[in-house]
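A single protein chain has been removed from this complex, and every other one stays in its place.
== chain A ==
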Amino acid sequence: MTIRRYLRLLPVVPSVLLLLVFLLAPVAWSFYASFTNAALSGRAARDPQWVGLENYVRMFSDDSFPLAAWLTVVFVAASAVLGQNVLGLLIALLMRRSRKAVSSWVGTAVVAAWILPEIVAAFAAYAYFNRDGTLNQMLALFGGKGPDWLYTFPLVAIILANTWRGTAFSMLVYRAALADVPQDVSEAALMDGAQGWQRLAFITLPLIRSSIATNLMLITLQTLAVFTLIWVMTAGGPANASTTLPVLAYQEAFKFGDIGYGTAVASVLIVLGVVFGAVYVRLLREQKP
């Protein structure tokens, strides 16, 4: 009987194997390699040596890692937590009040930026923030002269671009969540004379707080991993001014050939992902007893 029980689980094996070989093994290898001087080419590529904590020590004595960590925090906070999250909620709230034609048109526009292949979205954003690009053309209409965004304000440009690219996800989450908020609850509050913002702060938001929490976790994880958008728009430049952790890991490993240091940076990112992932799983467990 027990053997049959285990045999039943046999179909899970291919998935488990894939996950072990292609997901868990790279993670384990990342931690291992971060303690070595593994390189892309040369002697250290054939025969990497154990260097202990050297890569991690270098991380904190180097200027580029603390800067990249800080830029990553700013990028995630501004483009995900503030940008995508708040804008997504705002759009979802406005959609409940506006005409169907308007809301479906705007919904399509927002989703289009999200569903486009990321490289195409990145090109569009590159052109948009270019010195001669659409944004500066629009500013010129109002008599302003825009800066060369990608060189002068690269972080602002990638934050706005990532907000544009990812807001659709939050919008969809909040539309679904708001659809479940019973109409009579907010009507009852209206009878009590609650103002619009009071209804929002004390009734609507508390009712959808679990959606807010999961959404924040997911968009944080997604934004933490953004590479292509930044790589195409600024390549991390000028002079590391928009180098977030994924870009730094890539540069160290593939541009400078230092796989050991690159995997050390990657390992930090993995740990960050694990922490946020653990919180996310916990949140979902609490929702579903």
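Heads up, the rule we're going with is that a contact is a pair of C-beta atoms (placed from the backbone, for glycine too) under 8 Å apart; a residue touches a chain by one contact, two chains touch by 3 or more; residues count from 1.
In this text, contacts and distances are computed from a predicted model.
Asks: Assign the chain not included in the display its UniProt protein name, restricting the answer to "Modulator protein RsbR", "Carbohydrate ABC transporter permease", "Response regulator" or "Thiosulfohydrolase SoxB".
Replies: UniProt protein name of the non-displayed chain: "Carbohydrate ABC transporter permease".
Asks: Determine and list the chain A residues touching the chain excluded from the picture.
Replies: 5, 8-12, 14-16, 18-19, 21-23, 25-27, 29-30, 33, 38, 87, 90-91, 94-95, 97-99, 102-103, 105-107, 109-113, 115-120, 123-125, 127-128, 130-135, 137-138, 164, 167, 169, 172-173, 175-176, 211, 214-215, 217-218, 221, 224-228, 232, 245-246, 249-250, 253-254, 259, 262-263, 265-266, 269-270, 272-274, 276-278, 280-281, 284-285, 287-288
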